[in-house]
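The structure is given below, and queries will be raised subsequently.
Every protein chain but one is kept in place in this view of the complex.
Let's turn to subunit A:
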């Protein structure tokens, strides 16, 4: 589904990603862990097409297409979704209106029929049930005045409605208490399917107690230096990131192969 090869990216003239390679297949959940400044969020932003992230080398192929050549909205229509670390408040834009406009814009780009308001409402009701979210959030402006937990749940709810093929969760656990974390994880787990892949970017192992990954990768200094199964996350928790940083990236590459 997603093949990242030797990705180099620069932000404000500073090299952040320095040869990142990663392959994600449909149905898989990959966790990307790493210390602050390793390039975790940069990866999410580069994949979703944010301005100011300059790719200097390498390639990203998503479902056979050159992802990096697409505009952000084209990536969304192709099935890429980024759950933001800091969801943006948009006063004056109703949450439901926005979500319907987004879904229909995606469908239009894919050549599918747009949903009328009745069809959309039906879809929203189904998803609300799965996500266990109160419909009160729907009547408010996008993220305006939402608590940290509400914002993150709203991200997962949007994901549920937009049904992406690849969901990138950028530090979705940051700023959440344990109850909110569980709720968000439940939502994500409800959306796991053989057709959908997840890239779960996180600083802490805690989230992975609730969203069980198939693979765990450690990102350090712009490269993946270690890959393994979920036990790798536990090792990190125990030894800290210093343990990885001490290891030779070349050895890590060998271990990965």
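A few notes on this one:
As a working rule, a contact is a pair of C-beta atoms (placed from the backbone, for glycine too) under 8 Å apart; a residue touches a chain by one contact, two chains touch by 3 or more; residues count from 1.
By definition in this document, contacts and distances are computed from a predicted model.
Comparing "NADH dehydrogenase subunit E", "Fe-S cluster assembly protein SufD", "Proteasome subunit beta" or "Cytochrome-c oxidase, cbb3-type subunit II" against the UniProt entry of the hidden chain yields the protein name "Fe-S cluster assembly protein SufD".
Only one of the listed residues, A:51, A:136, A:179 or A:238, touches the absent chain: A:51. Among A:46, A:76, A:176 or A:244, only A:76 touches the chain that is left out of the view. Within the entire complex, the positions of subunit A that touch the omitted partner chain are 48-51, 71-73, 75-77, 81-82, 84, 87-88, 90-93, 98-99, 101-103, 105-106, 109, 141, 158, 162.
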